[in-house]
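In this view, the complex is presented without one of its protein chains, the others remaining in place.
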Amino acid sequence: MSGAPLLEVRELAVSFNTEEGSVRAVDRLDLDVAPGEVLAVVGESGSGKSVTALTLMGLSRGPNTRISGSVRFDGIDLIAARDEELRRIRGERIAMVFQDPMTSLDPVYRVGDQIVEQIRAHRETSREEARSRAIELLDAVGIPDAASRADAYPHQFSGGMRQRVMIAMALSLDPSLLIADEPTTALDVTVQAQIVALLRELNRARGLSVVLITHDIGLVAEVADRVAVMYAGRVVEQGTLDEVFYDPQHPYTWGLLGSLTRIDRPRPERLPQIPGAPPSLLSPPQGCHFRPRCAHEFERCAQVPDLEARLAEAPGHLDRCWLDPVEKRERRPIEVDGS
Amino acid sequence: MRGALARFAARRLASMVLVLLAVSLLVFAIFNVLPGGDPAVRMAGKIPTETQVEAIREEWGFDEPVYVQYVTTMEKLFSGDLVSYFTQLNVTEEILKGAPRTFALAIGAAIIWMVFAIALGLYSAMRVGTLSDRLLTVLALIGISMPVFWLGILLSHYLGYEAGIFPTGEYVEFLDSPTQWFWHLVLPWFTLAVLFIGIYSRVLRSNILETMDEDYVRAARAKGLPERQVLLKHVLRNSLIPIVTLWGLDFGAVIGGAAILTELVFSLQGVGQYTAEAIEQLDVPAVMAVTMYGAFFIVIFNALVDIAYAALDPRIRLEGRRQA
Partner (left out) sequence: MLGGACLAAPLWASQVAHTTPEANHLSDKVEIDGEPTEVVDLLGKPIGPTWSGRFFLGADSNGRDIMVRLLYGGRNSLLVGIAGALGTIALGLLLGLLAGYHRGRVDTAISWAMDVLWAFPVILIGIALGTALALGGLELGPITIEGDSLAIPIFVIAVIYVPYMARPIRGQVLALREREFVEAARAQGMGPARIIFSEILPNVATTLVVFLPLLVANAILLEAALSFLGAGVQPPNASWGTMIAEGFDRITSAPHLSIVPGLMLVATVLSLNVFGEGVRDALDPKAKLRLEH
């Protein structure tokens, strides 16, 4: 990581007032994304990763939402920004691709028009110019016969093709950051691979920074430069792909990686899993949120560990666990490759 | 697309004819088979003699079997020769006299109720849960709970008779005086519109709230569209699709004579009022004519609604099937 980060999230907290009480969906979250980097945010559903994504876009604002902390994007504080300021950044500088391409396109408009609409919301261009740009984009993301497909309605596309349309739309104004919220979850496996390849290519070719929100560890291994693992609203570990995959520091990460079947290992007797279930965010446990499910819990865990570097040799590798790094390596159930 | 439209139109036409036929049979049966009194006896006057009744019976063909009477009535209806049992006036001409009045009432009211319903529904949905939303909810419920004729009476008495702001009733021909035409219709328009404003604003409010949770609305915001554009182009546009269906059906019914009560209270002498009078006198020819007129419009608007639906929602094909 070099130079100033493109996106710098500090102490971000998001809570929702519900009828049952206040839900703290995101708690003291720190993230950095460098220009041209792919950061994967990994976690189970309900870990707060989607809320984080929406908050970065200013889309979780509402009368029942409390947001604190800071999100600096290219020098602008997105939390303090006024709605209009945020609107200008959305779609233009930060774009988003959603989980379900089936429902993320408005069914009553032609896909070309939906891209044109976005371009014209930010730039003073003629309809014709915007349209030829839209066709160009559709072509660039691999939609065959783009000129005529631009006039088709969303229901006339397959799921994978719709996600390509969503990506084309996201790219329409050359954003510097793309937030992809579970972009492949709703797709068939073969189509998933194509979309992943497309994202990676865009990242390489255009220097596009990507925040990839996912629960799919396999996908992370394929495209991410760096990884942040989220659990119950907090980032519990953050580092480069290699650091997190080959020297995981947090017991939750161990579980997450352990539940991954690997073809380079003998198949285990039964699939390992993390015992228990994630805590309710209405009344989260004191201290470390993973404590009730953790086999290595001890008295210090009643205090929340800070997200900080605990390994002398890897200053960028941060985690939230009180265990001594040496002890961690002894207790860690998964073996680490020598590579 | 053109072929689909033609096929759709042909199929709809066939089913329309079938429904109209059934409607005419049903109405004829209600007024002839059900005990409603012998028309010949009623036509003969207060103290009829047996020979008078007999003569009328023969002249009007009441001695024929019911199905023959039905066929003759329908034949006359379609050749425009059908006359009323009691006034002897040609029923087609009477309907044509009333239709422009009913159309004026229906079109004006429909515009008012649509405009108000969209404005109030949108406003309510934008401020869901606030005091003004609750107030509008209560007002809408009051609108739905008010008998149309009673509202008409109140408006015409207080704003017309007492305050003298509006005329209390009667219809003025547009060509005689456009301003008087308009002035005479203001109260009837609002009387008729209130109920529909109540219903539509509620339906629209809940449609909007449902649509706002759609992924494509969140995606539209993520594109950086101005909030106004998100609301009007994406939320409202999609929320209005089911409303258009309701609107077509209700408008067809009002044109077809369902505005009886409003026409009566303001003595507009439209088709609805003619229908009420025809039914009250058990004037079978007039009843048959107004029924066919009314059912025709209702059926036509049913078909138009389907076409409009297909135009508004590209997922709907005219076959009425959704594509996967």
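Think of it as A and B in the order they're written, each chain with its own count starting at 1.
The working rule: a contact is a pair of C-beta atoms (placed from the backbone, for glycine too) under 8 Å apart; a residue touches a chain by one contact, two chains touch by 3 or more.
Since the model is a prediction, treat every value here as computed from it, not as a measurement.
The missing chain, though absent from the view, touches B when the full complex is examined. In the complete complex, the hidden chain is touched by one of B:56, B:258 or B:289, namely B:258. Shown as candidates are B:74, B:107, B:126 or B:146; the residue that touches the absent chain is B:146.
Touching residues on chain B toward the chain that is not drawn are 19, 22-23, 26-27, 30-31, 34-37, 141-142, 144-150, 153-154, 157, 161, 195, 199, 203, 246, 250, 253, 256-258, 260-261, 264-265, 275-276, 279-280, 282, 287, 291, 294-295, 298-299, 302.
As a working rule, only the chains that are shown with their structure count from here on.
Distance between chain centres (mean CA atoms), chain A to chain B: 54 Å. Of all residues in chain B, only 214-216, 218-227, 229, 233-234, 237-238, 241, 312-315, 323 touch chain A in the complex they form. Residues 54, 57, 59, 83, 87-92, 95-96, 98, 100, 103-108, 117-118, 121-122, 153, 155-156, 166, 169 of chain A touch chain B in their complex.
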